[in-house]
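Note that this complex is displayed minus one protein chain, with the remaining chains in position.
The block that comes next holds subunit A.
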Amino acid sequence: MLRHIFRLIWNRKRANLLLLSEILFSFIVLFGVGTLLFTFGQNYLLPRGFAHQNVWRLNISAAQGEKMPRPVLDDVLRQVRALPGVLDISLGSPNTPFRFLTMNSEFRHGNRKSDITDRYDADDRYLTTLGLTLREGRWFQARDDANPRRPAVITQNLREALFAPGEPVLGQLIQPADQGFQATGQEEYQVVGVVENVRPGSDFSGPQSGMWLRLVPYDTTHWEGAAVLVKVAPGQGPALQQRIVRTIAGVTRQWSTEVRTLEADRLDKLRVTLAPLAALAVVGIFLIVNVALGLFGVLWYNISQRRAEIGLRRAMGATGRGIGHQFLLETMVLTTLAVAAGLLLTVQFPLLGAFGGPPRVYGMAMLLATGVVFLITAVCAWQPSRLAARIQPAAALREE
């Protein structure tokens, strides 16, 4: 019977081409949606690499034309640190996690070059304030004041990009990638530690390689603003936020302070990430429903076109059930052909390493697309096949 069906499909290749391309199209759409979904899901399950809960971000800005001398800034940090409920405080660059603000460049060690890497400034308290996890070496310390080079802490994935596995990293030098070899010593960072990977983008973004450089602002007079992270005790809220604002205002009336939780930043970012995803999902679902309806229509039409054939097959000894099975089998064979074409096409992604996605994600997306396409076609073929099974042979043979 299967050979008979193959022959029938082959001889009707023109009519089947539409059906085939429709199934192939839905396979590709599902593969795309699946790839995104699995990428996001996989990222979501990875550790964040830092603890943003109970961390607040202070945006301190000097008034127009005002200066931000280091002694005043130090006084502010000291006083805020002393408030009950504040556990830790750290001065850094404004590109804190979840913000729509990144600073990045590429780095080099020997002849190895990194991908785009987030670059942060951080003081000696940053590790504990943000809750990064140290893997190797140490965080910045007061004794780094004596180091003529700027100390750096890098993420594990940056280590993997710049150093061979097992190659010692502590004490090694890293340069910005765009700097010529002649300019050695000008800009060189000395690695003092390695931290676990971080995912500062959003809940669904992947690990981003990062590098923290020790903030050594001996003179901050040219600063117009300062980004401060504050780790507070669990349960702290608006009351403490207001006390912080008042405390800073108590030091200098010229500066203004805005307090935001990193959790609020995270939710903002999530909203912006999810909006296009939701739109995509709606478009995807719409497309799939369209394809399913189209498939249903084409199958229905096919069967109404083939009533005489159905009557004839019944006369030749087919049972009603047999007819239903034949139509179901025909659709499944077509689906198998379309899915085979789709797999052949989509397997190129992991093979060619297109878009740099991990092969596992592509593999799972292919599996998902295969499963859903078979499910959709089976569901769409079900009713028309039942209809075919119930066609009265005598009536079908009478029509001409």
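Everything below uses one rule, namely that a residue touches a chain if its C-beta (ideal position, glycine included) is under 8 Å from a C-beta of that chain, and two chains touch if they have at least 3 such contacts; residues count from 1.
Note that contacts and distances are computed from a predicted model.
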| item | value |
| --- | --- |
| Omitted chain (choose from "Putative ABC transport system ATP-binding protein", "Fe-S cluster assembly ATPase SufC", "ABC transporter" or "Light-independent protochlorophyllide reductase subunit B") - UniProt protein name | "Putative ABC transport system ATP-binding protein" |
| Among A:His52, A:Arg159 or A:Arg314, the residue in touch with the chain that has been omitted | A:Arg314 |
| Interface residues of subunit A (partner: the chain not displayed) | 1, 3-4, 7-8, 11-12, 308-309, 311-322, 392-394, 397-398, 400 |
